[in-house]
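The complex is shown incomplete by one protein chain, all other protein chains being positioned as in the whole.
Order of writing sets the labels: A, B and C. Residues in every chain begin at 1.
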Amino acid sequence: MIEPHRYTANEILTVLSARQLRDGQVVFAGVGVPLLAATLAQRTRCPGLTILFEGGVIGAFVEPGKLPPSTNDQRCTKRANMVLGSAEVLLLLQRGYVDVGFMGGAQIDQYGNLNSSFIGDSLHPKTRLPGTGGGNDISSLANMIVAMKHEKRRFVEHVDFITSPGFISGGDSRAQSGLPTGGMFRVVTELAVFSFEDAERRMKVAALNPGVSRDEVQDKTGFELIFDDDLAVTEPPSENELATLRMLDPEHLFTA
Amino acid sequence: MIEPHRYTANEILTVLSARQLRDGQVVFAGVGVPLLAATLAQRTRCPGLTILFEGGVIGAFVEPGKLPPSTNDQRCTKRANMVLGSAEVLLLLQRGYVDVGFMGGAQIDQYGNLNSSFIGDSLHPKTRLPGTGGGNDISSLANMIVAMKHEKRRFVEHVDFITSPGFISGGDSRAQSGLPTGGMFRVVTELAVFSFEDAERRMKVAALNPGVSRDEVQDKTGFELIFDDDLAVTEPPSENELATLRMLDPEHLFTA
Amino acid sequence: MNEAVVKPYLQLREELSRRDRSLREKVVTLEDATSFVQDGMSVGLGGSTMSRTPMAMIWALIRARKKHLTCSRSIVSTDGDLLLGSGICDHMITSWFAQGILWGLSKVMRHHVEKGGARYDEWSHMAVGMRFRAGAMGVPFMPIRSMLGSDVLKQRPEAKEIDCPFTGEKLLLVPALNPDVALIHVQRCDAYGNAQIDGLQFMDIDLAMAANRVILTTERIVSNDQIRRAPDLTKIPFFCVDAVVEVPYGCAPHECYGAYEPMMQHMEAYVSQVNGDPVGGLEAYLGRYVYGPKSWTEFLELIGMDEVLDATRRGRSIYDD
Partner (left out) sequence: MNEAVVKPYLQLREELSRRDRSLREKVVTLEDATSFVQDGMSVGLGGSTMSRTPMAMIWALIRARKKHLTCSRSIVSTDGDLLLGSGICDHMITSWFAQGILWGLSKVMRHHVEKGGARYDEWSHMAVGMRFRAGAMGVPFMPIRSMLGSDVLKQRPEAKEIDCPFTGEKLLLVPALNPDVALIHVQRCDAYGNAQIDGLQFMDIDLAMAANRVILTTERIVSNDQIRRAPDLTKIPFFCVDAVVEVPYGCAPHECYGAYEPMMQHMEAYVSQVNGDPVGGLEAYLGRYVYGPKSWTEFLELIGMDEVLDATRRGRSIYDD
């Protein structure tokens, strides 16, 4: 039996995110946990997983211990099947070649909208965040998995600013805005795994992580959560998952 | 002294067309006489002439005796500065990187419109010609030199079909149609060199070739010609021009 | 046109989502690859004029007696003669259609188009490219500044003239072209379909991305290791590709950059045979060179070792400097 204290919050986050991927998929991965989780999936259950990076990479095969500091660095191209322009790799999303978009998030709301642009009023922001990068394109055009830290200030009823659209204001508002495809599929945190209900498109808890209670998740969330009728408990990280993860990121660059 | 009988009609056509080019220009050349004339200019007066071909070639340097059978063949790329996609090389015209477009013509009218699509009614044509190729793009977006055989059936009042636009119906009709740049600059035949007058944009004789009379040009033209007030007589091909031309095309592939 | 000019986005995405995009080997025979092309399909052809023409695949489709194909290509040469003359294609979308500048008009094209048996939709060369590009990018159109004012445009109500919402300038929007299947010949690719293209690329990369399926024929199949050592040389990614067929000299009698130039004796003989009699001459050519041989290799034997080797010597010479 693996005990919860045997892994960090970022490690379970990475392992559970990796489990959302299926062999044979094409996944567009952001830097940090997504890059690491996609690589973990590729090195464990999904040898035929094709990883795309925003810098212009198809079919990356990142080397253990040599994680790239961004998705635009040469390390991302190691043993890739193809290197192409940044616009070209983003256009693959628009054409429809990408099964899953996989990103981190700074702030998310009940409809899965992500904010990485402004904390506070965008005209006079408390904090100017880095901005969308490819996030807006990925979330506009693909089915999304988001991996993020679970904190009350990050899980809010309405984001201050919709940088990367989820289901906007719920219902069919996403399609009405001109985004007929894609949308939030899963949100993974160190506490739980979330999906989105069909009608209103609000976030719901699909599974609790080992040792986490409903109350704990709700307490750390800034809006009222829906819990799935068939609420599951996730399998804890296996020895193999943790060992592979630690081999990939021995310096805990993304799993501190 | 070089006598007219010392060169063929296609040879004087090629030599006189070549003389329209200036060193340092970027010229988009069609196959046949244009390709040959541009290469002749590059090998004589214009070592810094940059020749583009529709297949996707920048700065070609065609080898003597190895003329390409089309502008899409590998011979066009010999010692080129760059090889790129066909759409990309055509987009250079649209962006404005091309000083001169240089084409042959099957049928031309008094406004410099070219037809390479249909003889007769386009719904029930007498002859379905090959079509525009890049001709429409080149003539829509660049200043044009056209090299062609001078025959009455080729020099008509109105072309059966405007494949590659000259000045359309004259005046400012070209700009009004959405083509504010480019237009016919020179037409070169074995009989004369033509420019276009400023107001109506009709073809006028700028220079007669050696031994050619006004009447002969008019007789072989299907519309009434304007003659320039300062009508010149072209210099006959020089020994060097003819020798270089014959070295480039020893089999008379394009100069028969 | 009865069908919509441009596929709605949801249809485009739905069609793509049904394809298997996993990293898997997909090497098949020339004959098996013909099953990806069904009667009535829209087929995009790679290469241009006499260069990197997917001739072996066209040859196999004629032998498989396909019907009512609509074919699109930047510039069409004798490949178009064979497609129309064999009866497998009755609709061509291109900018220029003749055997080659050396031979004047194609009597075969003229026969079929002037008699009304086949349709030839003419677009400017750039317009063809931008139609593939729009298709590749997953957008319904590209804006261009040519074709305006010409009679070529008058024949193409599928294109739309607009006043630019930014500048007020006249622009032409050309509709996306997303062929059902693309046939592309390359110098080399791996068993998954990661393809390298040497020299002139023509419109092949946009075409591969625009099409709903891609059949690659290739001079040779190399290891995936080789591809991964120089990923910036990959021009077409494996997940666009549905079938890989190794066919040396797969463009014959046309050329393949750096490998062989056109086989001009065969071309000359072909042209004089078919232009003399665009129906009977073409039938005779098909009988002898397409239906007759047991295999593509036997077709090459009919062209003859002498001519194949000479074309190879000329083709490789591009790298002699």
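Simple rule for what comes next: a contact is a pair of C-beta atoms (placed from the backbone, for glycine too) under 8 Å apart; a residue touches a chain by one contact, two chains touch by 3 or more.
Given the structure is predicted, the values throughout are model-derived calculations rather than measurements.
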Query = Relative to the complete complex, which of the depicted chains are touched by the chain excluded from display?
reply = A, B, C
Remark   = Touch with the missing chain holds, among B:Ile12, B:Leu40, B:Val62 or B:Ala80, for B:Ala80
Key: Which of A:Thr39, A:Thr163, A:Thr189 or A:Thr255 contacts the chain that the document leaves out   = A:Thr163
Request  = May I ask which residue of A:Ser70, A:Asn143 or A:Ser195 touches the chain that does not appear here?
outcome  = A:Ser70
Message = Touching the absent chain: which residues on subunit B qualify?
response = 23-26, 48, 50, 57-59, 61, 77, 79-84, 91, 94-97, 99, 180-181
Inquiry  = Touching residues of subunit C against the unshown chain: what are they?
reply    = 4-6, 8-9, 138-145, 160, 162, 164-167, 169, 171, 173, 175-176, 198-201, 228-229, 232, 321
Interface with the unshown chain - residue positions in subunit A = 31-32, 54-57, 69-70, 72-79, 83-87, 90-91, 93-94, 117, 122, 125, 127-137, 140-141, 161-165, 168, 173-174, 177-180, 253
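Methods note: only the chains that are shown with their structure count from here on.
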Ask   = Can you name the chain whose C-alpha mean lies closest to the mean of all the C-alpha atoms?
value = C
Message = Report the inter-centroid distance (CA atoms only) between subunit A and subunit B in whole Å.
response = 58
Subunit A and subunit C: spacing of chain centres that average the CA atoms, whole Å = 40
Query = Which subunit A residues sit where two or more other chains touch them?
reply = none
Message = Give the residues of subunit C touching no fewer than two other chains, as numbers and ranges.
response = none
